[in-house]
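Here the complex is missing a single protein chain, while all its other protein chains stay put.
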Amino acid sequence: MPLKALALNATLKTSDAKEASSTDRMIGLIDKAMSAHGGVTEVLRLADFNIKPGVTSDEGAGDDWPDIRAKLLSADILVMATPIWLGQPSSVCKRALERMDAFLDETDDQGRMVSYGRVAAVAVVGNEDGAHHVSAELFQALNDVGFTIPANAVAYWVGEAMSSTNFVDLDKVPKVVATSVEMLARNTVHLANLLKAKQYPGEGS
Amino acid sequence: MPLKALALNATLKTSDAKEASSTDRMIGLIDKAMSAHGGVTEVLRLADFNIKPGVTSDEGAGDDWPDIRAKLLSADILVMATPIWLGQPSSVCKRALERMDAFLDETDDQGRMVSYGRVAAVAVVGNEDGAHHVSAELFQALNDVGFTIPANAVAYWVGEAMSSTNFVDLDKVPKVVATSVEMLARNTVHLANLLKAKQYPGEGS
Amino acid sequence: MPLKALALNATLKTSDAKEASSTDRMIGLIDKAMSAHGGVTEVLRLADFNIKPGVTSDEGAGDDWPDIRAKLLSADILVMATPIWLGQPSSVCKRALERMDAFLDETDDQGRMVSYGRVAAVAVVGNEDGAHHVSAELFQALNDVGFTIPANAVAYWVGEAMSSTNFVDLDKVPKVVATSVEMLARNTVHLANLLKAKQYPGEGS
Partner (left out) sequence: MPLKALALNATLKTSDAKEASSTDRMIGLIDKAMSAHGGVTEVLRLADFNIKPGVTSDEGAGDDWPDIRAKLLSADILVMATPIWLGQPSSVCKRALERMDAFLDETDDQGRMVSYGRVAAVAVVGNEDGAHHVSAELFQALNDVGFTIPANAVAYWVGEAMSSTNFVDLDKVPKVVATSVEMLARNTVHLANLLKAKQYPGEGS
């Protein structure tokens, strides 16, 4: 049975925006590479949903997070994909991470968070500078809430300093990007398979 | 004429939430210290507003940002106040910063952003760890969009590692916090007065 | 055969300093927990060595990095342990990470860095605030140079905001710290065993 991956696109634009999402293009590359290694990716665009502010798993009437959370926990792999604004992850990305804060208290009787055994990778796209910092913040937040980070778990593209070209408008995906996407997919699927076969031990083991 | 300060409270809770906001308590301390030095503070709780995702100054029907932006630009001082979640600023705080990204293109005929001449300070409150990083991200983002940062421009409180006490529940404000709030207010008002009297020169000057 | 862990203590103090190292106390806790799970830890204090500035694996005469690098590559686990200064990792820690930058070009014929298959965990100790940011920077840097990060891969202690107590002077290790150390050791050893048994696939696989 193939692994399931959930990709969360944290662009500020909803799906019905006129302009295409650069973040979406990167997710597409990852999706294709994952599938070559036996992973099936579902993509959600977070801006299409009403994800209420808060740090619990259900913030009440009208909150779309519980459904997204269910999909996340039914997947083996999380691909957190975000644009860069001011050198930092988007507010939409931060909102989703905040909601995962709830995992800290959602542990089994051996102290393992509900997210344990899942592998997370990161995709970052921007006109310019910020990808390393974004991956740093995402790795830390995702690791804090129970995810495992495979080797070279980030795929990114940014232009030269203070450029304004969008990734979605590049004629051709640069070879270095294609290589890192391939590496990310290969490593993520490998590690997810290992952990699926042999989950982390719990307290007292 | 006293200086005007705008404090943006980026707690995840709206004003009608049952629990008091720790961030609000810190803002209250800063407000009091500012007023002793000749600043009048208006406080807005960002979660009360519909701040649409985007990076322009007006994201259309229903967007509350244009009014907040107008208040921001009519003030001399911005106090950006945020709780810490997962060691990072709140999504509500990030949303407001994203909207200020528009300042990058809003320049006068001498290349100065519309925000120039304004001074920004930062307030950070959390159960535990994260204040330095939050101030780093805020200083950088606010500086990128044209704000000037006075010496010792952050007031913060966090508990010991992995604690769960809230700042709002402390019987007494720790002396180190009171001292840093006083320092922040003194420096911020001083610098705002200097820049109000003598704005940055523009291109070609 | 037990797993081998190498802990690098990035305190600014050499081993013959009068004061004990708080970072060393945290490493001791991790060492003990690792050994309960089948890991044997060697500890190096980086300030005892002449690690030359640079980004190659050998910076010439007098450079102690090649020996440390050899130990690192003969281990299955890296524990990067650093104090916090100004909310950030120590310069000694940064020096070691810079030297690992060389791994980016040290790949096998299938594109895998020489560091692949190794698991990294992080220990952070400070008087106050900064642990999340330090772990973010370390996770990102270590992941970029090929390490895999297990779930909850950081153990840290910091005091309340602007405190001056040292971890080494605490009468008792707080229970939350002991729990996180245990979790870190359990997860790190588990993941290192999985990867030792089944290394990441390379390019073209």
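Note that the chains take the letters A, B and C in the order they are written out, and that residue 1 is the start of every chain.
We take it that a contact is a pair of C-beta atoms (placed from the backbone, for glycine too) under 8 Å apart; a residue touches a chain by one contact, two chains touch by 3 or more.
Since this is a predicted model, take the numbers as computed values, not measurements.
K.L.:
Thinking of the whole complex, not just what is shown, which of B:Asp24, B:Glu137 or B:Glu160 touches the missing chain?
P.N.:
With B:Asp24, B:Glu137 or B:Glu160 as choices, the missing chain is touched by B:Glu137.
K.L.:
One chain is left out of this view; which of A:Leu3, A:Ala47, A:Val114 or A:Ala131 touches it in the full complex?
P.N.:
A:Ala131
K.L.:
Thinking of the whole complex, not just what is shown, which of B:Met34, B:Ala47 or B:Leu191 touches the missing chain?
P.N.:
Answer from the full complex: B:Leu191 touches the omitted chain.
K.L.:
Write the list of chain A residues that the hidden chain touches.
P.N.:
Interface residues of chain A facing the absent chain: 86-88, 128-133, 136, 156-163, 174, 176-177, 180.
K.L.:
What is the set of chain B residues that contact the non-displayed chain in the whole complex?
P.N.:
Spelled out for chain B, the touching residues are 111, 113, 115-116, 132-133, 135-137, 139-140, 143-144, 146-154, 179, 182-183, 186-187, 190-191, 194-195, 198, 200-201, 203, 205.
K.L.:
So which bits of chain C touch the chain we can't see?
P.N.:
12-13, 47, 53-55, 85-92, 94-95, 97-98, 101, 137, 140-141, 144-145
Here, only the chains that are shown with their structure count from here on.
K.L.:
To lay chain A over its twin chain C by CA atoms, how big a turn is needed, in degrees to the nearest 5?
P.N.:
180
K.L.:
Please decide if copies chain B and chain C contact each other with the same set of residue positions, more than half shared, or with different positions, and reply same or different.
P.N.:
Same residues, largely: of all residue numbers at this interface, over half are found in both copies.
K.L.:
Which chain has its C-alpha centroid at the greatest distance from the C-alpha centroid of chain B?
P.N.:
So the farthest one, by centre of C-alpha atoms, is C.
K.L.:
From the mean C-alpha coordinate of chain A to that of chain B, what's the distance rounded to whole Å?
P.N.:
Each chain reduced to its C-alpha mean, chain A and chain B end up 29 Å apart.
K.L.:
What whole-number Å value describes the gap between the mean CA coordinates of chain A and chain C?
P.N.:
25
K.L.:
With centres defined as the mean C-alpha position, give me the chain B-chain C separation in Å.
P.N.:
The mean C-alpha positions of chain B and chain C differ by 35 Å.
K.L.:
Which positions in chain A touch two or more other chains at once?
P.N.:
Residues 137, 140, 144 of chain A touch two or more partner chains.
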